[in-house]
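Sharing a structure below in structure tokens format, with a few things to ask.
Every protein chain except one is present and positioned as in the full complex.
Let's turn to chain A:
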Amino acid sequence: MVSIDVRNAYVDFPIFDAKTRSLKKKVLGKVGGKIGTDSKVPIIEALQDITMSIHEGDRVGLVGHNGSGKSTLLRLLSGIYEPTRGSSRIVGRVAPVFDLGIGMDNEISGYENIMIRGLYLGMTRKQMQKRVDDIAEFTELGNYLQMPLRAYSTGMRVRLALGVVTSINPEILLLDEGIGAVDSAFMNKARNRLVDLVKRSGALVFASHQDELLLELCTSAVWLDEGHVRQRGSLREVLTAYKGKDPYESIGAEAAKRLGIESSTPVGSGYTS
């Protein structure tokens, strides 16, 4: 069984090169985490007093403004940041997909990149060898896969990265918003793979600004505001509170059909996942 438990967790970033108090004043009051003042080294309290628990089968969407701590929370849940105060426990293999470009090497071929990216995501070389053909087919890159990555266009890189990421078998899948930033034509093709990936994974936490993608992948949601949990509940409920209107109202006709809902259903009915 996979699970993540976080209790009263704080994430404080020390900012070593900012010795002057003037910087504190400058940052204070703008978006983002609170800035602590009592210690010598200024700190940014990116997350404060977070308590949450994620279990097998959970599909959690993460919403909140820029700088509210979504990416930081995903890193906390993955174990990259251990809480500065409070505690956390992660049981299961985490596949963090925060940045499609990470672990990609410009100088080596597409095939080699598939391999290394898979190793980063916790796969073994053997498991990756089995998947290479499937990934190659999905990316439609053909002979380009033998070329060094530096010969790829941005779109081609994204295809490659998405191909690898969606081929793994994660126990706990953590997705940051970058994954949705793919051009829509390719996204239509990638969507099915993404949905499959989420189905395969034991648990999902997905930070996103895209309602349609959230509705497709998640069932519950957490709203982060300035490093606090502002609200948690069912996805529709949280999205309604966060955006100030029911997400189903503004959903596109095509997406509505895919999700199996009427695009102008009143709140409280036809909620499928």
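Simple rule for what comes next: a contact is a pair of C-beta atoms (placed from the backbone, for glycine too) under 8 Å apart; a residue touches a chain by one contact, two chains touch by 3 or more; residues count from 1.
By definition in this document, contacts and distances are computed from a predicted model.
Not shown: a single chain whose UniProt protein name, out of "ABC-2 type transport system permease protein", "Recombination protein RecR", "2-oxoglutarate ferredoxin oxidoreductase beta subunit" or "DNA replication and repair protein RecF", is "ABC-2 type transport system permease protein".
Across A:Ser68, A:Ser88, A:Thr139 or A:Ser201, the residue that sits in touch with the chain not pictured is A:Ser88. Of the listed positions A:Thr51, A:Asn192 or A:Ser250, the one in contact with the omitted chain in the full complex is A:Thr51. The missing chain lies against chain A, touching residues 3, 5-7, 13-14, 16, 51-53, 55, 75, 78-84, 87-94, 96, 98-99, 102-103, 105, 107-108, 115-116, 119-122, 124-125.
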